[in-house]
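For this depiction, one protein chain was excluded, whereas all remaining protein chains were kept in their positions.
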Amino acid sequence: MNISISPLIALLFFPGGIFLLGSGLVYEYIDRKLVAQFQNRVGPRWFQPLADIIKLLAKEEITLAGVNPQLFVALPVVALAAALTAALYVPMFGFQAMFSFRGDLVVTLYLLSMMTLCSGLAGANSVDRFSIIGATRTLTQLFSYEAPFLLALLGPAIVAGTWQISDINTYAMSHTWLILTQPIGFIVAVIGLMGKLELPPFDAPEAETEIVSGALTEYSGRGLALFRIGKDVELVIGLTLVVAFYLGGLGNPLVFLLKTLVLRLVTAGLQSLFARLRIDQTVGMWWRIGALVALVQLLAVIIGLFIGKII
Amino acid sequence: MEAKVSPQKFIVPIGPQHPALKEPGHFEFTVEGEIITGATVRLGYVHRGIEKSTEDRNWVQNLYLLERICGICSHIHATAYVLGVEALANVTAPPRAQAIRTLVCELERIHSHMLWLGVAAHEGGFDTLFMYSWRDRETVMDLLEGLSGNRVNYSVNVLGGVKIDVDEKQAATIRKGIDFLEGRTQYYMKVVTTDETFLGRTRNVGTMTYDQADALAAVGPTARASGIARDVRADAPYVAYPDFPIKVITERGGDLAARFVVRINELYESYRLVREILDKLPVGELTTRVPRRIPENEAISRVEAPRGELFYYLKSNGTEKPERIKVRTPSICNWATVMNFAIGLKLADMPMILAGIDPCFSCSDRAVIINRKSQSQEWSWEDLRQYGIKYYR
Partner (left out) sequence: MPIGVMLSDILSSLFKKPATEQYPFVKEPVPERLRGELFWDPAKCTGCQLCVKDCPADALELIVLDKVNKRFVLRYNADKCIYCGQCVMNCRFKCLNMSNEQWELAATSKAPFLVNYGRDEDVQFLLDKAAQEEGPVPCEKP
């Protein structure tokens, strides 16, 4: 669906900016409610994520002694900015992407990784022992799932013949759903999404019972609120990407809502099923199984295209 | 507390406040990257001076005080105390009372093991198992509430017998609850022994061989998971265990997975025992008379708490108040096993290892003064107080 809004409004209010933040909170609520339902309990009420953010923004921010103060304050802002910028190239809420150009798949993925990089840096910046361990784990996990995730998103890009997200979206809308023709890629993409968002079983960088809160242990008040909003926005963008590529594209808001909710249900179920993996098990799994499988899928796609051209 | 941040190794402090710990305790793990190279423990954050307070209260009041040393093993502390007092006064409680005491002991063991299953799963990041096992634990808590009137600190013991009786309706409710729990326990056994993600966290983690466990004097399910067949209920049966013998459950692995399996198998054994007691409850009265002034005597009593062997030493001096009561809880013995076998593991395994021995910090806080000099020291109340103030300055 194509609507024309002035760029300033698109950036600040709709569909980016405030609307995106709001939808991030809504998706966090849905996630927590689904996980609670899977665990046979009630879960929070609808305004809980909003109340969390408001409370955090209202609290005093304590800057540690011994850290670089500019970096300490700037990193959450940069993380949120990266996440919001990535939303500009993705068909959010079923509308056409606001600014799209050739090659914006790579840019989007880099912007999303920048968010994780910022939280890793924030952890390394704090002198607290838990933060340093958390930062190490965040960066280790970043290195391990980026390659398979990118490969999994590359499959549809190759079939569509372009690196531009909007064109891939259009391709996906008009052909059979790529989940059926590239099932392995879909599985790697979903699991890669869970790794990117640090959802259990890949939440070793943020393991509550081992290292308190990982890289973000020393953040409080505004910084923590910005990181949390950034994570929620990353959630929405990640879901949109995977749905746009594999689940038949996004044409209009209703389709967007339905498909992302179904994918959210699947990821919430996967979240509840497994115990947390240790960081060495995560890395081992990704580099041995994940990358290999994604490569196999990619090869299958290329060979299929080649044969298709010959025939 | 200095932060040692050298690039090679540093010390990660766990506690006193930490999401991994349910009660305060201080552990320092020296790590290199993710590998633990050293571990120390410091307890004492929940020391409440209970042993000293017992000297101020009469025998009946002490029963309720000692019951509150720990919330999960409260009945077994009360049972050990009551058995000790009855030994001092040279009376024996009637058989029906002993059987009801055993019944509540086993129900408490079921409760404690289900609680532990949830907590250990939570430490490993498996929140779903945590929620489900605690949901099912509510069943046994409701059973205990129906029997005694309270979900924790049941207070069913009195000196000389028990306060409550078990009638037919109660027995039927208990049987129904146990049937439900047995089905769920089989499901949890399947999850714990077959789920690959969970086994990846528990298999070959913290392995302790038979000789090592013996040398470190481990007790309870931690020792039984390494093959040591030590269980006070079988070695020195108390209350009604001579009439309702149990089977000692052991495993040979010695790792964390074996500890899970031992505790779940003990759950099965407890279910069987509860059913047997309900079927063959002896008739009779519930209490016998214990004098208010206990004659001068000393006694010990040993019982099997859900965590291991619990040991009480009591001394009376002919008055209404005890002379000295000394409590030795099982969790104290098991700390050495954790500290020795933490070395070489990864930091991520640390919470599960700590939870694997089922630590009860409230039970572990006793004051120990090791006397290295040859002459003896006499400490008055004021001396102790001054020592404490100087130590913490």
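Which chain is which? They are A and B, in the order written, and residues in each are numbered from 1.
Rule of thumb we're sticking to: a residue touches a chain if its C-beta (ideal position, glycine included) is under 8 Å from a C-beta of that chain, and two chains touch if they have at least 3 such contacts.
The structure presented is a predicted model; accordingly, all values stated were derived computationally and were not measured.
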item: Sole residue of B:H47, B:K190, B:R252 or B:K326 that reaches the chain not shown, by the stated touch rule; value: B:K190
item: Absent-chain contact - pick from B:V12, B:V31, B:L65 or B:A213; value: B:L65
item: Contacting the left-out chain in the complete assembly, out of B:K22, B:R57, B:R203 or B:R293; value: B:R57
item: Option from B:M114, B:V158 or B:V290 whose C-beta touches the chain left out; value: B:V158
item: Where the unshown chain meets chain A, residue by residue; value: 36-43, 269, 272-274
item: Contact footprint on chain B, counting only the chain that is left out; value: 57-58, 60-65, 128-129, 132, 135, 138, 142, 145-150, 153, 155, 158, 163-164, 187, 190-191, 194-197
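Heads up, the rule we're going with is that only the chains that are shown with their structure count from here on.
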item: Chain A-chain B separation of Cα centroids, rounded to whole Å; value: 44
item: Contacting residues of chain B [partner chain A, same complex]; value: 3, 5, 10-13, 18-20, 31, 33-34, 121-129, 131-132, 135, 195, 197-198, 200-201, 346-351
item: Touch list for chain A against partner chain B, complex; value: 38-41, 127-130, 132-133, 136, 200-201, 203-204, 207-212, 272-281
